[in-house]
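The complex is shown incomplete by one protein chain, all other protein chains being positioned as in the whole.
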Amino acid sequence: MKTGFIGLGRMGSAMAANLLKAGHEVTVFNRSPEKLLPLIELGALEAGTVADACRGELVITMLADDTAVADVAFQNGGIISVLPKGAIHLSMSTISVELSKKLTEAHAQAAQQFVAAPVFGRPDAAAAAKLFIVTAGNPGAVKMCEPLLNVLGQKTFPIGNTPASANLVKLSGNFLMASVIEALGEAIALISKADIDRQVFVDLLTSSIFNAPAYKIYGGLIAAGRFEPALFAAPLGFKDIRLALAAAESLRVPMPLGSLLHDRFLRLLAEGGERLDWAAIGGLAGRDAGEPHRV
Amino acid sequence: MKTGFIGLGRMGSAMAANLLKAGHEVTVFNRSPEKLLPLIELGALEAGTVADACRGELVITMLADDTAVADVAFQNGGIISVLPKGAIHLSMSTISVELSKKLTEAHAQAAQQFVAAPVFGRPDAAAAAKLFIVTAGNPGAVKMCEPLLNVLGQKTFPIGNTPASANLVKLSGNFLMASVIEALGEAIALISKADIDRQVFVDLLTSSIFNAPAYKIYGGLIAAGRFEPALFAAPLGFKDIRLALAAAESLRVPMPLGSLLHDRFLRLLAEGGERLDWAAIGGLAGRDAGEPHRV
Amino acid sequence: MKTGFIGLGRMGSAMAANLLKAGHEVTVFNRSPEKLLPLIELGALEAGTVADACRGELVITMLADDTAVADVAFQNGGIISVLPKGAIHLSMSTISVELSKKLTEAHAQAAQQFVAAPVFGRPDAAAAAKLFIVTAGNPGAVKMCEPLLNVLGQKTFPIGNTPASANLVKLSGNFLMASVIEALGEAIALISKADIDRQVFVDLLTSSIFNAPAYKIYGGLIAAGRFEPALFAAPLGFKDIRLALAAAESLRVPMPLGSLLHDRFLRLLAEGGERLDWAAIGGLAGRDAGEPHRV
Partner (left out) sequence: MKTGFIGLGRMGSAMAANLLKAGHEVTVFNRSPEKLLPLIELGALEAGTVADACRGELVITMLADDTAVADVAFQNGGIISVLPKGAIHLSMSTISVELSKKLTEAHAQAAQQFVAAPVFGRPDAAAAAKLFIVTAGNPGAVKMCEPLLNVLGQKTFPIGNTPASANLVKLSGNFLMASVIEALGEAIALISKADIDRQVFVDLLTSSIFNAPAYKIYGGLIAAGRFEPALFAAPLGFKDIRLALAAAESLRVPMPLGSLLHDRFLRLLAEGGERLDWAAIGGLAGRDAGEPHRV
């Protein structure tokens, strides 16, 4: 399938590379063009404009946030104005429910298709094609995306016809992940102040009742107090919690744990934690217990 | 090893049965004697008093709470007054850090040994000998307990010389588990109000980034709003959160998520949820979002 | 001073009436014209359009929310497009910091003056000219507003040159007020469950250490569980807490009590409390303590 790919950050670059390696024809676009080179070496075609990436049957966007996606979608010469009728915008970024609804409507009015397919997984999972992908949209359109999605991830979960549902599921997943970080942060602060070895505690938990990657990864980072370099930066984590809470507010769902996470991120950023991994909110409980400030 | 076993609730009965099946000589005591029969059929000896269960090299206690353990330990004719010098009190109940410290001291003064070995696992895991066991105490004494512990659980984690450390680790584990319940409760309330199928959401998560039993079990219960019969009753869950927070208070560790859980349990009990599973705190977020009251 | 007045809700009607009684020439505008009559009887001139209300040296807006203010300010034929150069827009509504900044900039570009002067006080205080008014803006412009403000309120507090500062102070004041409601709600739930008379408790407090109107008014409402009719409706209270938290988020100030209030309002509205007084969040603590649901 002739595919455009817009957004070559760490996630997007790894994903586009996998599509190329699987033999797909991919035309890539990125605002800062230096990201294009490694992909061109893998056989990608270069798009000079957003429009150049929208000449096939499908264009993927994998961008940092709502602003970036809205920009490439709604600007003059943006996706909505140039994508052929019937073609698909496959949106894999983590965006708001609100923007997803706007895109759904705008694409429908332009007789285009809109599929939301946000992913779970960090850049290493993207590179290894081990992403988990949640899809939602018109079933026919979702079906057309499948060959590509199968290249990008280890499993795809169709969640219904409303694209925004996939985005909400993704945001809820990140809320759950941040909850793990907060819970581990508090538990580790507690046992640590009783002179129990932090890493032994994490190993014990993750060899028994919490035998899941999230607990291993974040438990290890918090136990070590090691929040740099960021694999998933705190401002991005904050963005996702804010988007989850924005959806919750408009649906009138109080989420007190969500509010706690929101306030943790706000504090982390107020204290200058912009470049830290989002796991750094898991270090705040220890600080409040009187541990020396490591940030 | 000649072993006493005090406390034949659902956990204790299953554990004592496993010891008997493995060929250990076990003298069992329970306040309400009707629990003795099935074990006597398996070959257990009957103890008429606590003292009768304390005539061997080791006595196990597996009781509901601090009060019950303090009672059999400190009463006239209790464990501390009758256990032979050098013999071991192997405490497998979930008790407070404070009581664990008192028992450590009292047994030391009586020239007895005290080993804490709380367990992770519900009654079905106890029956299947699939418990995870955290041990702490004098290394020689812990070593002597190992043959028994290997019969009772799938894995044992020694955590140091201070018995109270094992109790704190157990309480911290239950805090983490209750955090999973709260986080799932809020996430499910959110996606549910957006008309996403609750069980599909849980299946998706637990087939991908949260592939751990806790998420499957509690996600399923919350999705179904099914909190009876209780496998682990709300008052017991509340007790554990209270004990974790009591330890945190005395160590001066603020745990805001712990406080949220505390308040959730208090509300559940104020509303009459005594006989529900502790997973029922995961139903409160949905109620606050305007869902019909199912409790 | 020739003055326009836009927005004749319960607050605006009372305020415009006071200006008329004090002898000011006031041209009034309201979207629903039936509100005009009582003021015309007091001598007001009728404006058929927003522009008609903008022909003097000063126009006051007293509207329900950001949307309403932005609408009369930025629409075609709105205040910014019709107010004479040098004339003053005196904004007395409770609006967001963000909108206040936008208005400041837009008026500056149109060579007009913008003064923010939000008020503390319910409709009865407006009628009695007992409002407290916080002002911010260009000092010369603020000075020109003073004769009017002196008619409307019992005291005016100039807070600086940046109009948005006055709006932030107003939002902070409402946050403090909602905090009083929440605190009283929890305290009354507590003493009430110990069979202490609620009203006796409130009287005691407000005759001693909390001798302030807020405690009397809200304590009385919560003690009685009487939240209708609304003097200040829950959706308006929620709006103000949201605007305070929006300002806090953009300034990176975590406000955990603010988050608690946010979640209280969200729950109240999810449960159908739209028409209740905002004091109704003070009834939720009692409900969580197992009191019968009175809403």
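The letters A, B and C name the chains in turn, as written, and every chain counts its residues from 1.
In the analysis below, contacts are C-beta pairs under 8 Å (C-beta built on N, C-alpha and C of every residue); 3 or more make two chains touch, one makes a residue touch a chain.
If you're wondering where the values come from, they're calculated on a predicted model, not measured in any experiment.
Displayed chains that the missing chain touches over the full complex: A, B, C (touch as defined at the top).
In the complete assembly, the contact with the undisplayed chain comes from C:120, out of C:5, C:29 or C:120.
Taking the complete complex into account, C:183 is the one of C:22, C:51 or C:183 that touches the chain left out. Contact with the undisplayed chain is limited, among A:40, A:128 or A:270, to A:270.
Take subunit C: the residues that touch the chain left off the picture are 97, 120, 132, 134, 155, 157, 159-160, 164-165, 168-169, 172-173, 175-177, 179-180, 182-184, 186-187, 189-191, 193-197, 200-201, 204-205, 207-215, 244, 247-248, 251-258, 260, 285, 288-290. Within subunit A, the residues in touch with the undisplayed chain are 256, 263, 266-267, 270-272, 288-290. Listed by residue number, the positions of subunit B touching the unshown chain are 242, 248-249, 252-256, 259-260, 262-264, 266-267, 269-270.
The working rule: only the chains that are shown with their structure count from here on.
Averaging the CA coordinates per chain and comparing them to the mean over all protein CA atoms picks out A as nearest. As a whole-number value, the distance joining the C-alpha centres of subunit A and subunit C reads 40 Å.
Centroids built from CA atoms put subunit C at 53 Å from subunit B.
Among the residues of subunit C, those in touch with two or more other chains are 256, 263, 266-267, 270.
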